[in-house]
Structure formats: C-alpha cells, structure tokens
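Here it is: the structure, laid out below.
All protein chains of the complex are present and in place, except for one that has been dropped.
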Amino acid sequence: MSPSVSAISIQGLTKDFSVTLRGVKLRAVDALNLEVAEGQVYGLLGPNGSGKSTTIKIILGLLDATVGDVRVFGVPANRVEARRNVGYLPEAPYFYRYLSGRELVKFYARVCGVSGATLKARVDEVIDWVGLSGAADRRVGTYSKGMLQRIGLAQALVHDPKLIVLDEPTAGVDPVGSAEMCELIRKLKHQGKTVLITSHLLAQIEDVCDRVAILDRGKLIVEGSVLELVGQRDRQALIVDPLPEADLEALRGWLAARGHTLNAVEQPRARLDQLFLSKVSRPGRPGGASAGVGSNEVPLDAKP
Amino acid sequence: MRFDSAALRPFRTGAVVALGLFAAGVALRPLEAPAWQSIRAGQPALRLESLKDALGQGVTVGLLGGFRAIVADLFWIRTNTIWEGNDLPGTQTSIKLVTAIDPRPLYFWLNGSRMIAYDMPNWRIDKAGGYDAVPDAVKRRFDEEQSSVAIKYLENALEFHPGEPLLILEIANVHLNRLKDNETAAKLYLEASRHPDAPFYAARIHAELLRKLGRNAEAYAFLKQLHPTLPTNDIGAMPDVVLGRIRELEEEMGIPETQRFQPRHASAPVLPAAPPAP
Partner (left out) sequence: MSVASVPFSFSRLSLIAGNTFLEAVRQKLFNFLLLLAVGLVASAQFFREFNFGSSELKFISDFGFGALIFFGSALTIATTAQLFFSEIENRTALTLLAKPLWRAEFVFGKFLGVFAVIGVFCALTIGLMMALLWHREGQLMDIRPEDFANGRLIAYGDLVVVGVLQWLKFGVLAAIVLLIASFSNTNLFTVVTGFFVLVICHLQYLARDAWGNVDNPLVGLVVRVLGFVFPNFQLFNLADQIGQGAGVSPIVALQVAGYAVAYIGVIGGLAVYSFRNREI
C-alpha cells in the first residue's frame, strides 16, 4: 500500500433517504469531503442527526452512497475487501449475551480469518489489552456498560486492523470508563493505528483527537487540527502560585513596560471529571495502574 | 410524473424476487409434477360443501392444509365419546363426518359400519322399552333398517376402495349376522375370496354357507378347487381344516373311497382323521 493513500477518503459524499415515492428525500449527508491520514485520531463531531453515523455506515459498507466516492485505504468502501483492515465498535454495543467475553472475541476473530496457533494468543492479548482478563470467562450478559465497550473494542481490534472506527465510544459510560476508553485510544495512536471517533461529548474528544470535523445537518462546518480550532494563538496563560496584590501590580507594570497587557487573573479550576477521577479509584485499569487518570492532568499546551 | 429511483429500489427488489420465484416454479415443475401426481393419487378429493358447515372455516383450512388425518382422528375420538352416550343420530352423523374428512383409513369404515349395524339396533330396542317389551317383528325391523344404513355406508366405502375384500366381507357379515340372508352372504364371501389379499377364511365361510343352503355338491367342488391353492406355511390358510371339511362332505355325500379327493400336500392326511364335526 502506498504511504500517500489516506486511511479514509471521502469525496463529494451525499446520502439521501427516500421518504416518499415522489422523490421527497431526507438528506443525511450533503456533499461531504474528508481525508483522514494514516496514524491520525480523527474526531467526527456534531449534534444528533448531523450525519455522523450515516457517514460511518457508508465507510463500513453498511449503507450505499447516493452520490460520491468513499474509499478505505484506497479500496471502495462498498467492497468486502475494504473491511479487511477495519475494526468497528458500534454505539452502545450489544453482543451475544450467552457467550463469554473470550468466546465472543474468539468468534469475531475467526470471522475475520484469525485461526490456528495465532487465534488463542491474539484473543488473550486483546482481552488483556482492554483490561478484561479477569472477566473474560464471564458471560457478556453480566457485563457493565463500560465492560461492554471494552469487549467491543477487543473484538474490533482482534484482527489487528489499521483503521478503528469508534461510534460514540463513551456514550452512556461513567467518567472512569470514559477515561479508560480515552487512554486506550491514545495507546492505539501510539501503535500507529488510525482511529475515527464520532461523539457529541466534545470535551472527551478534544483530549484525544489530532483533527476534528464538525458536521451539522449533513454538511461539513469546520475541519482542522484541534490546536488550530480551539487554541488562541495570540494569547498565553501562565499558571503561578498565588500572588499578593502588590506583586500582581508589579507584574502588570512589568508587562506594560514591555507592551503587554494582563487580560485576566483567575483562580484555575480542575474539571469536574478530573475531580471525579481523582476521587474514584479502580484497580486493574487497562494499560497500566493509573495511566488513564494521570494523562488528563497533562496541560493543554503540552498536547502533541 | 417523476419517480425517485432510490425510492423505487424496494419495488425493483420485490419485482426481481417475484420473477425469480416464478422462474423457479416453472423450472421445477418437471421435477414436481410426477411426484405430485403420485401423491395426489393417494389423496381423495374433499367434498368441501358438506364439510364446511360441520367443521367451520378454521378446521376446513386445516384439512386443506394437510392436517386431514389428524382432524379425522380427532373426530373419530369424538365419535367414540358420542357412541358411549348411545346417541344414535349423533353417532351416525359423526361417523359419516369422519369418513367424509378422510375416507382412506379402512378402520373408520369398518368400525363405523359395526356401530351402525350391531350397536344401534340395540339402542333402538332399549329406547323402545327393552328386549322383553319390544315385539320380534319390531326388533327385526330395527335390524333391517340399521343393516340397510350400514350396507349403504360400506358401499360408499367401496367407491374409495374399489374391490377391497375387507369391505366386501363386512357387507357379507351384515347380511349373514343381522339379516340372516345366507344366500347373499355366500355370494359376497365368494366375491371377497377372489381378491388376492382376501383373508383365507372368506372362502371357508362361503363353502360353509353353501352347505347350510344345502348345496353340498357345490361346496365340495369349491373346497376341492380351493385346497391345492392354500399355502402350508401360512397359519391362516388352514389347509387341514379345509381338508377336514372336504372329508365331511365326502361322508355326507357318500362318495366312494376311490373317488375321494387326494391332496397334493405331503403333510395332509389322505383320509379323515376324526369323525365329521356336527
């Protein structure tokens, strides 16, 4: 595969759902153009009904495009071959309740052609990777929502795909579970995987995405890197120990002498989810002891 | 008027599916037709007009849909329940309904006719005051009337099972046991005995009836003709019994020893082993 090929390439995608015979249509996606480069974590954002899930379904070949060209690693998305390198975690996944977590992942692995000696090793590896080794032999029907998300991620990863599509991966999951999911996504990025995430929980996406696209009523409104979109390049924030009023005045003077203005003096606040995570501990978190929580404490400007 | 092609997709799919099914039906007809012909031959036509009112729409659809045997079985069980209550019109109607639903099992015809010919006269006598109170002429009339219904019913059965020896035997039994008509019974036993699947006793009874009618020579000739045809390895054939009857007739008719019947079976005794039975 040529390195110049995008993981996902969407050109002029329009998707209409017919409502009546006379041609009254519901346009779910309208002339969408997107390129997702290999190795990126890409966020597809938008309110409910904005066309995120429809776009994902077209990428996965579950729906046909009305107009336009959608390719996955250069292969038309409606071909079975295009899905060879794709792992998919649907929104609020539901799996065969009567299977154990291990049986479920094994089933999907075999569907993806993983067999022989590698099957068991690969199944154990992904189950361990998502932190479900202790619950792998329990029936899926007994899993919590967060565990379902993790076993869902395991089945999406079991055939070692290059592109992972996550549809609302943190919806309905508690903050601890969400943090764990975000941490897993970061680890996927470090492994060189391309990740496409849809979400309407913007704060969570913001923490893990390299680039985002915002859709509204099927149209692309904004697209770019997170830093470009939300970073204020003409401003900087300094976080210091509490300063007495006199020192603050001195600082203002110092800045004024150099042609700068102190625009705001505020008490920094931790985000509520960070507070929650610092108070609620959960042993055996995936990917290491406390990596999930700690990572949220990285300052904004330290992001890649 | 413009139609949206995407909106028409389900209709296109439906049309392709319908066409595919039609084409499959046409292509598979040569495979289906001979099998269907054979299976159809084993399924007598239903006379729906007479059944609809008695059964209702739901059961009628069940009958047409292939549950004919089980519906008939259920109605036969119901017939037995009505029969236990000595309800003559109810039992008679129910018997006829069962065979209208499924005329194939001989069991229904044979047992239905027995209920009509043998049980129902007794019910009528009971209803009329009992055996002691009812005059013999009336008893005789009841027997004749019920026998007539039973014979008609069995003749109807022969339309579905042409030449069936068990049905002919059953008619013969009614003539013999209820109507005391030995002449007709003898003819019918003979007719039944000519069928390859007939039980061996049909021929023996025919000969006995000829004797009762005083036609010993005819009976003797018949049994002499019959004996060589009887297998020795079938317990029902009873060639020894037939030979015994031949000997009895030879005694009665005074046939000289030299002219007596000589059986071909090695196991059969040449001369009667015992004095003739009464």
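Think of it as A and B in the order they're written, each chain with its own count starting at 1.
We adopt the following convention: a contact is a pair of C-beta atoms (placed from the backbone, for glycine too) under 8 Å apart; a residue touches a chain by one contact, two chains touch by 3 or more.
As the structure is a computational prediction, the values presented were derived from the model and not from experiment.
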Option touching the unshown chain, where A:A7, A:V70, A:C112 or A:L132 are the choices: A:C112
From B:G14, B:G85 or B:P228, residue that would touch the chain that is not displayed: B:G14
Hidden partner chain, touching residue among A:V80, A:A117, A:A257 or A:L272: A:V80
Missing-chain contacts mapped onto subunit A: 5, 17, 57, 60-64, 74-75, 79-84, 86, 88, 90, 92-96, 98-99, 107-108, 110-113, 115, 152, 155, 159, 165
Subunit B residues touching the omitted chain (full complex): 9-10, 13-14, 16-18, 20-22, 24-26, 28-29, 31-32, 34-36, 38-40, 42-43, 61, 64-70, 73, 77, 80, 102, 104-105, 107, 234-236
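Heads up, the rule we're going with is that only the chains that are shown with their structure count from here on.
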Inter-chain centre distance, subunit A versus subunit B - centres from mean C-alpha coordinates, in Å: 81
